[in-house]
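Not every chain is included here, but those present sit where they belong.
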Amino acid sequence: MSQLPKPDTDALRTKYPDVFDRPASARLAMPAMILAVFAIFVFGLVDLGFSPAKLVSGLSQLGWITVMMIPPDPGSSLPAYLAALGETLSIALLGTTLAAVAALPVSLLAARNIIPSNLLRFPVRRFLDSVRGVDTLIWALVWINVVGLGPFAGVLAIALSDFGAFGKLFSEAIEAADRKQVEGIRASGGNALHEIRFGLMPQVLPVIAGQVLYFIESNTRSATIIGIVGAGGIGLQLAEQIRVLEWQKVSFLILMILVAVAAIDWISGKLRFAIIGQRAIA
Amino acid sequence: QDWKSKYPELTFAVVPAENASGVTERWTPFVAYLSKELGIKVTLRIANDYAAVIEGQRAGNIHIASYGSASFARARLTGVKTDAFANDINADGSTGYYSVFFVKASSSYKNIDQLKGKNLGLVDPNSTSGNNVPRFELDKLGISDADGYFGKVVFTGSHENAMLALSQGTVEVAANQWTNDEDSTLSQMLHKGMLKNADGSPMKKDDFRIIHKSAPIINGPYAYNSDLPADLKAAIAKAFTEAPTKDKAAFDRLSDGQKKGFNPATTKDWDGTIELIKFVDALRKKKAS
Amino acid sequence: MLVVEGLTCRFGTKAAVDNASFSIQPGSFVGVIGRSGAGKSTLLRMINRLAEPSEGRILFEGVDVTALRGKDLRQWRARSAMIFQQFNLVGRLDVLTNVLMGRLAEIPSWRSLTQLWPQEDRALAMSALEQFDMAGIAAQRADQLSGGQQQRVAIARALVQEPDIILADEPIASLDPRNTRIVMDALLRINKHFGITVICNLHSLDLARSYCDRLIGMSAGRVVFDGAPETLTDRIARELYDLEADDVMGAAPAQAPDGAAMPELGTAAAA
Amino acid sequence: MANAISILPDQQLAVLNDTYRKAVARKRLKVTLAAVAFFAALIIAAIGAEVNLRTLFSYFGNFISYFDRILTLEDGTRVWTNFGEWFWGWQKWLKMLGETILISYVGTLTGAVIAFVLNFFAAQNTSPAPWLRFVVRRLLEFARTVPGIVFALIFVIAFGLGPMAGVLAIAVHSAGALGKLFSEIVENADMKPVEGVRSTGASWLSCMRFAVLPQVTAGYASYALLRFEINVREASVMGFVGAGGIGQELVVAIRKFYYSDVSAILVTIIVTVFVIDITTGWLRGKLFGKEARA
């Protein structure tokens, strides 16, 4: 097959020693890191009381639970479940949208390519970290003090804690944006607002849309806050049915949430590809 | 009455009892009854956490709340202006229940002393019968540091989980609530067949043994905001006491036939619980030093 | 010998390549010309089996390449090396690793996946890079190179596949004139020194005439011309491109145009 | 200023503008419809969620009241006047934080590895077969749809109380969430290098390893670290299965109204989030490396 001359390995080796005998530091860095990651992992397993025997016996239990789940059956609670799902969807949609709207301007301040100064960016990023670091439960309690028990408090609690997450995620999306397009706007005499509106937004919008829809989806299934603030919610129903071991209802609820999530997933995909459009022709 | 214009709407907050499902369906008829009696709108709020109810009452946007004993004491202790006016009467006429320690009947344990170094399953930090009273009882038995005395003390999250953990052998002893043989988390779980032996056969009442029973714990109160007008307060209390006679259907739906009625009560009745809570808090300080 | 028999590729109802048949002798340098959208890329991609033929066969040394599956298919891809207009290097990997990609079909998976490349493969890759005077930048990331350098890396990658055929899909379309020359010369050297068959899609008729032994002209998916560069008259070229022959020559104007000879607004642009 | 453009006659312009308008009209209509639908959904949601702006604004002052309380010690002084009293339990909390981090580490790593293996099958552009993609996507959907707490409760029944159930629940949930996010990164990746590697005769595995992986690692790392952070924060939910750590301690403090403890533990968690976020930034810089030359 080969018509190429055989290379002179020894001559090449003396000429480019780095290529053939990479220094130990370069060769061992990666394996060493993987080893460290793995070692901590194993330590964790041991420390947290993992045992293969427990795992095997548990798996058989899981199989047994699965059998109990068939067929899914809502019993007489279907209307209650539907109401809970609707309520949860409302809360998630509203809370996440609020969070996204509030986070967009702040995320600009947290992005390296907009605010190059570390000194200015640092407090913004730490502010976002803090908002995220405060448990949603606490945000829920804070809002109960303002608007009382009810779904509205849930909306506000979700809005605040997702605000922290969005601020971080959006700013990373902005940092990954193509600088050339922004420069094109600047070179035509656009001001900072123009650069953001025309140079950045078209690029980051699909990423942002995907993330927002993902959070709506994720909030729809989360059990905690929505229950705490006194708004029922589908996640709470699910947790409760599991606690009382009503497996058929459990599987029905899971199916319901799956359908809702799949629907959001589908919208998300549609939207993302609508914005991304066909790939550029090469 | 002028309070009707000042309080066109009242909020009634309920935290589901640990084992209740379908709380909304249970409470809705009763709240409708209450609304009819008071002549103003009453909104039912089911919260999943007493902390939320306490914060809500503190801010003044929850007017009536159903508390557990410990949570009510906690609310009073942290300065929430709330007053108890009633609590439940059990089917047997008593107004209290017990915190008990269960072990498996097949085990050899007869008393707490034999359980040193074994695992204890509690319910959750704010549960009266599942945490506060058990710790109080242990202290009375001379075990002031439960976490040091037992091998592990775990919060299982619910009364059911504690019993599950016991039946599966994860813990050797579990604290739980118990009113009488017919009325307890255990009896409900057995009734539903939720507890099973390793071979899959359902467990029976005889498979468990109580090794310690606490002094009676008073049932949790219904409490209203102290700032409400006196005649509104009176109207609320009256509506509660009359419920079993005036709207039997709604009351039975609420109590599942497990309760006889509402017992008029005052905040003073929970002084003992407040002492208990103070004791539990003192434990934290002790650990600190 | 590479034989293409009635090769067709349809996307939906549209035939990108329509019943193409020809055969190519080992060691020849064949240029494929035609307008944008004529099906040149699709033809080359089918030969490398990156695109699936809808009909027809491709035979290489008597073996039906279109029927290959799994390991055999991968081996065939290795034997028919592809060079792309956009280089298609892995930007975040260094130059040497990019060249070593050409050895993937030969090396056991566990070695390549853990990047424990055998010494002789490293040597092969280095000598290929050295041929193009790029050994010095073997450790640089591919996306930090200029276009001409990237295309030379791509050619080195093709070479270490030890291919029988090199399929080059407009290898110089994103290069400046100087790099164009470097890359085309490199292909020519490979073809003449090692006798590797080169099939090269080209936009510029000028380049095609200069470098190729034989030209295949395509239009709307069909092969409409096949012969030596000398036989491609201006009239045929005009037909092929459906244009003023002047435009397809593609090079810069010979002398500075003065104001008078300048095209009116919109005429050249309309081309 | 020179004007290099001769404005076209009105008639010709009108024709061109018309064509343009027609071409964008469809898109405009779609966008408008979508926006209208979205706002309608928002309004319905606002009614469903009992939004009441009047209460919000009239009682907004209460917003700080909870913070006011958690920043006050039992003796009524501000927490920062007496650090020793505020952080009285720091040894315990640090130990619990360590435990939480360990749980999240094992859980997130397991989940990330599963997501890593599965996401190539779930991404549109790398999946070897449509049916496989369908199955894997549904699997991931299932794994992330069921809330972590629910898995935890199921696993407690199966595996008994203890961190193991919590870790497994975190792992399953993380696998589902990361699997989706990872596959989206892969779908955004440039396919030219993949084609380049494939044309050399490389197997599917090699294509992923050499053409896709180098493009996506930075994104993977960033999402995995975010998930790690979320898991550290949310491990409180796992408290009920005996895997709570610092999060559970926080919930206990909230429920028992040990106000100064709440703020102290919050500060601990927030500092941890700082550290993770800074690490993420550093790692992203490292993995993205120098920008490609123009």
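For reference, chains read A, B, C and D in written order, and residue numbers begin at 1 within each chain.
We take it that contacts are C-beta pairs under 8 Å (C-beta built on N, C-alpha and C of every residue); 3 or more make two chains touch, one makes a residue touch a chain.
These numbers come from a predicted model, not from an experiment.
How is the whole complex made up, in copies of each labelled chain?
Across the full complex in this file, the copy numbers are A x1, B x1, C x2, D x1.
One rule holds in what follows: only the chains that are shown with their structure count from here on.
So which chains are sitting against subunit C and subunit D at once?
A
Using the contact definition stated above, find the chains touching both subunit B and subunit C.
A, D
On a CA-centroid basis, which chain has its centre farthest from subunit D's?
Checked the centroid distances; the maximum from subunit D is C.
Would you indicate which pair of chains has the most C-beta pairs in contact?
A-D
Return the distance between the CA-based centres of subunit A and subunit D, expressed in whole Å.
Measuring from centre to centre gives 2 Å for this pair.
Where the CA atoms of subunit B average out and where those of subunit D average out, how many Å apart are those spots?
The separation of the two C-alpha centroids amounts to 37 Å.
Based only on mean CA positions, could you tell me how far subunit A sits from subunit C in angstrom?
Centre-to-centre distance between subunit A and subunit C: 42 Å.
Can you list the residues of subunit A that touch 2 or more other chains?
137, 141, 145-148, 150, 243, 245, 282
Can you list the residues of subunit B that touch 2 or more other chains?
49, 51, 55, 59, 61, 158, 161
Once bound in the complex, which stretches of subunit C touch subunit D?
Checking each residue of subunit C against subunit D gives 48, 50, 73-79, 81-82, 84, 86-93, 97, 101-102, 104-105, 109, 112-113, 141, 143-146, 154, 157, 161.
So in the complex, which bits of subunit A are touching subunit B?
Against subunit B, the touching part of subunit A is residues 77, 80, 137, 140-141, 144-150, 227-230, 232, 236, 240-241, 243-246.
Over in the complex, which subunit D residues touch subunit C? Could you list them?
190, 192-193, 195-203, 205-206, 209-211, 214-215, 289-290, 292-293
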